[in-house]
Structures are given as C-alpha cells and as structure tokens.
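Missing here: one protein chain of the complex. Every other protein chain is in place.
Up next, chain A:
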Amino acid sequence: MLSIKNLHASIEGTPILRGINLEVKAGEVHAIMGPNGSGKSTLASVLAGREEYEVTEGEVSFKGINLLDLSPEDRAREGVFLAFQYPVEIPGVSSTNFLRTAVNQVREYRGEEALDAVKFLTLMKEKMRLVEIDQKLLSRSLNEGFSGGEKKRNEIFQMAMLAPTLSILDETDSGLDIDALRIVSNGVNQLKTKDNATIVVTHYQRLLDHIVPDFVHVLYNGQIVKSGTKELALELEEKGYDWIKDEVDSKATV
C-alpha cells in the first residue's frame, strides 16, 4: 500500500530525513518511535504534503500512485489521513461545516454523491459515539479552546468520518488520560480493516498495549535505524534509546 524508498527531505536547506525506507501493507499497524527531534513528525508531514518540506531524493508510492506528485488535498482524497501532533485551532470555522465540506469534497473526488444534511448528521452521530466525543465540542469553532485531549479525540473523530486507507497518528496518545487513551485506541481498532493500514508515532509503550503493532521502527537522525516486532517497543521502554544511538554512532565511525 505504502512504499517509501530512500526518502530525503529538508526544511529551509537543513536535511531532516536522510534516507527513509518503509513498506506498509494493507491490514498492518506500524509503530514509529524515536527520540525527540529525530524526524517523526517531519516524515508524517512529508507524507501528508506539507509544502515547507522539500523532498530532495527518493520516492513514495501509495496504492501504486506517486504520492509526492499530489497536492495535500488530493492525498487526503486518495485516503491518506494525518492525525496532527498539534491540531490547529481555527476560530470562526465551525467544526460541522468544516467536516461536511471535507467529507463531501472527498466523496466528490471519488465519484460519490454528496451527503445531504440529514445523511451527514446521521453519519456524524454514529462516529461521535465511536470516539465518545461530545456534541458540545462540535458546535464550537474547529479546535478552538479545546483541551489537548479534546483535540486529539477530535482528530480520531475526523479520521472516523473520512474513513482513510492509510492513517498516520502523530503522538495522538500524548496528553491523553487513561480513559481517553482507551477510547481513542478503541476507535482506532474499530476502524481497522484488512484493507487499511495505520502508522502510529508514539513515545510510549502504553499505547501499544491497546493498538498492537505488527512492526516497530526506530527513527533516529532522519533514518530508520532499527525495525522489529512489538517486543522492540518493550525493550525501548526498558532501556531507552541510548543503546540504539550508541549502536548507530559506532557504526558510523567504522
């Protein structure tokens, strides 16, 4: 489904990603871990199409399409979803209006009929139950004044509404209390099918108790320096990143 080959990207001339290779197949869950500043959010942003990042080398193919050729909106319409690490507050844009526009533009792109107000509300109600999000939140401006946890929950709610093929969750677990973590993870798990895939970026093993990954990767200095199964996450939790850094740095000097 997603194939990243030797991806290099920089921002304002500074290289951040230095040769990422990653294969994600339908039905899989991949976890990406790694120390602060290693490039996890950069990778997520590059996949979503953020223009500030310049791809200097490499390829990304998604369902056989060259993803890097597409505008951010077309990537979303093709089924890429990024749950932002820091969702933006947008005063004056109503959550409902925003979502309806988004859902219908995605449907239009896929040649599906636009949802009328009634059908849209029905869909919204259904998905609201899934992530246990309060109607009151959605009657406000998009993310405006939402708490950290509410913003994260709203990201998963949007994900449920848009039913993406590839979801990239950038630290969706950070700032969630234990109940919210369970609700958000449940949401993600219920949305999982054999046809879609999930990449979760996280610092914490506790999320991976709920969303069990098929693969765990460690990103360090703009590269995936180690990959393994869910046991790797446990090891990281116990030992931290230093041993991996040491491994990488000693290799570099050889």
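What to note about this one:
Keep in mind that, in the parts below, contacts are C-beta pairs under 8 Å (C-beta built on N, C-alpha and C of every residue); 3 or more make two chains touch, one makes a residue touch a chain; residues count from 1.
Quick note on the criterion: contacts and distances are computed from a predicted model.
Per UniProt, the protein behind the absent chain is "Fe-S cluster assembly protein SufD"; the candidates were "Fe-S cluster assembly protein SufD", "ABC-type quaternary amine transporter", "C-type cytochrome" or "Phosphate transport system ATP-binding protein".
Here one chain is not drawn; of A:N6, A:T56 or A:S71, the residue touching it is A:S71. Touching the chain that is not shown, out of A:T56, A:T101 or A:T122: A:T101 (per the contact rule at the top).
Which of A:R18, A:R50 or A:K192 touches the hidden chain is settled by the complete complex: it is A:R50.
Residues touching the missing chain, restricted to chain A, are 48-52, 71-73, 75-77, 81-82, 84, 87-88, 90-93, 97-99, 101-103, 105-106, 109, 141, 158, 162 (touch as defined at the top).
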